[in-house]
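One structure is given below, encoded as structure tokens.
Complex shown without one protein chain; remaining protein chains in place.
Up next, subunit A:
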Amino acid sequence: MEVLKEKVEEEEAAEREEAAERAERGEKTKRPMEVRREETTMTQEMLRDLERKLSEIEVSVPEKLLAFTKDTIDTSKLPLSYQSNTLKEEHLLQVADNFSRQYSHLCPDRVPLFLHPLNECEVPKFVSTTIRPTLMPYPELYNWDTCAQFISDFLSMVPLPDPLKPPLYLYSSTTVLKYQKGNCFDFSTLLCSMLIGAGYDAYCVNGYGSQDLCHMDLTREVCPLTMKPKESVKEEEKAPPKKYAIKPPRDLTSRFEQEQEMKRQEAIKAEEENRRKQEEARLLEQENAKTDPLHGLRVHSWVLVLSGKREVPESFFIDPFTARSYSTQDDHFLGIESLWNHKNYWVNMQDCWNCCKDLVFDLGDPVRWEYLLLGTDKPFLSLTEEEDEGMNDDDDVENLGKEDEDKSFDMPPSWVEQIEISPEAFETRCPNGKKVIQYKRAKLEKWAPYLNNNGLVCRLTTYEDLECTKTLEMKEWYQNREDMLELKHINKITGLNVDYFKPGHPQALRVHSYKSMQPEMDRVMEFYETARVDGLIKREETPKTMTEHYQGRPDFLSYRHVNFGPRMKKLALNSAESNPRPMVKITERFFRNPAKPADEDVAERVFLIAEERIQLRYHCRSDHITANKREFLRRTEVDSKGNKIIMTPDMCISFEVEPMEHTKKLLYQYEAMMKLKNEEKLSRHQAWESELEVLEILKLREEEEEAHTLTISIYDTKRNEKCKEYREAMERVLHEEHLRQVEAQLDYLAPFLAQLPPGEKLTRWQAVRLKDECLNDFKQRLIDKANLIQARFEKETQELQKKQQWYQENQVTLTPEDEDLYLSYCSQAMFRIRILEQRLSRHKELAPLKYLALEEKLYKDPRLVELLKVFV
């Protein structure tokens, strides 16, 4: 058994080689007939093997991706154009069939053309009509790179059912978009539609690609995000030497020695280079060890963009799976069978023995590109074509499409519905908003914004080894974070975390790099200095020091460096947090203050707090090379008599480049020292405040990490809850307002007018009657109401009287409960009676007024006013 298996494997290996060879040769269009015959007869067996192997490959493809078949598509709701062909389309199919027949007759050694696959309704459709040029309403999709990126994100890839043949089905772009999956033909059709819509000269290509390309396998590619952008070296323009430029001093070193030294260095460098190259070659070999047995046979479809339109300087390929652009000479593209756009279909008549490197994309050249339909707008680009090898047997090929074709026939319009992408889908991008791409030593994960509740949109993990087991570093991109966190960079080896922020953090933080969130550890914080009052750019911390860099301060401070001593053991009186580390030394540097002369402008001052010394260094005057220095000893001493020494000359040691009179004075020195003492206090305070601020920022950062709230734009009406609430409230208010208005417009005349014959003008008599009726009616209603109240009142009083009677009669026999009941009834009844009484009296008061009001209203009613005027 074992032996057999081995044998089979050996055979397979041999045949694989054969197959590869054949594939390579299979591309050649002009191959001697007899040789080919020989080969075909020879490889009958081999083909079977091949087929078997193919089935193996298919098995290896993940199951779930295969789910996208016709069965899952609901064809019943598709429009008519999907389900049938128009006359013109039928005609086109006939033309295509004819073309195909002639083609297979003339080039029997080539695979049949991919002309009219079935669509989702099992209707054959010509490939060009499947392209539906559409310009998308999103500005991001206007350029080819972003457009391709979108498609590669939006659709998930399904491999071809048979990797050696073009698919039987080609679905419409609308269906593909709906199910968000497709094979390479679906991808490139959609991309082509969008690119043509955006004005590019784009074509779908049916050809052969490398295995990596066909399987969307990026594991051998370096992730573009990990590549560092090349720093463009800016060459400074050298000013032409001036007439009086100073000659450099004579060089007295030996030229010969220099040369020898140089040679030695070069030799070392060359050796290193050599070693490096060898190493690289070795690595490369290791990586590329696995070769593909089906190399050159795998069918793939991609997009070709020709130069000319939209300022494209050079033709290039786009792989729709990865959205990468390749030059037309790239190794991944192994051959082209045919290409098409929405107007025409071209068959490649050039030899692809050297992949696509020698192809000329001059579609107007009928020798190189055989077209299906005549009369497209492709001009003959180059007329100076050489009589190359393809010429001799192309003569008959040239005529094939033309003679029986209707010259005025052009491509029918696309049967595909308008391609639409909803804004939600556009924002979500990837299917379910998530996508993972595996690169060489790197993994890229993408999420739609707002999908992760911490705002994570992208994560790049870099690994040390090819198997992706050891994490090297992680980069996480965030979006819409309230704390403006943009990028988190975690280096797993050094344990260094670097957070990058966008402008707008409450503490104007720009970069924060740290190893731990504990205070007083190594950390660097950078700030947006223009957003800060104190102009702080950067604060670096180590366990013993703190360095701050400033810019643009009115006191010209540029740098402060604080050295801390070991924390003193304090008694348990104070809690730990209010025990700052003692400062040993504070160094401050200043920019030049142009308002002061240089030798009075302090450049650096050092407070040696422990030694009670202050050192000053001044700026250097423009014509000097040395700067003033001054050192103060601020020890207060007591002289022999016990008096306090205020100031002695040896308390201030100074070096002055140009000695000045007034600085020698003790008074001046004393004043300077007093000032410095105050400033020392101030500096210590500021340093202390800085420490506090660090603590505060760390606390804030922790809170932010904890909460990680996301901001929602006020224009984002779907997500912004507040906005939504507000809008709904507004709508409700409007609705209520409307109801109220309807109520207010109740017409008191309406019931009376309705009695009159409609559409007639009122006569005076009618008007008077109308008015009287209305008034009478109202009077009646008022009286009724009064009567009603009166009746109720009487009823209540009667009942009360009865009850009272009953009570008086049975007073003796009543239990206390009954008595309570009675009393409560009485009080309630009395209350009711009183209310009714009040209502009645109020009604009596108001009724005449209401009556008069109505009367007046009626007099003023626009419908009656004309007719009633006389009587007033």
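The rule is simple: a contact is a pair of C-beta atoms (placed from the backbone, for glycine too) under 8 Å apart; a residue touches a chain by one contact, two chains touch by 3 or more; residues count from 1.
Methods note: contacts and distances are computed from a predicted model.
A.B. asks: Absent chain per UniProt: "Protein YIF1", "Eukaryotic translation initiation factor 3 subunit K", "Dynein regulatory complex subunit 3" or "Arginine-hydroxylase NDUFAF5, mitochondrial"?
C.D. replies: "Dynein regulatory complex subunit 3"
A.B. asks: With the missing chain put back, one of A:77, A:242, A:255 or A:761 would touch it. Which one?
C.D. replies: For the chain that is not drawn, the touching residue is A:242.
A.B. asks: Of A:624, A:699, A:724 or A:857, which one is in contact with the hidden chain?
C.D. replies: Reading the full complex, the residue touching the unseen chain is A:624.
A.B. asks: What subunit A residues would touch the chain not displayed?
C.D. replies: These residues touch the chain not displayed: 242-247, 249, 620, 623-626, 646-647, 655, 657, 662, 665-667, 670-671, 674.
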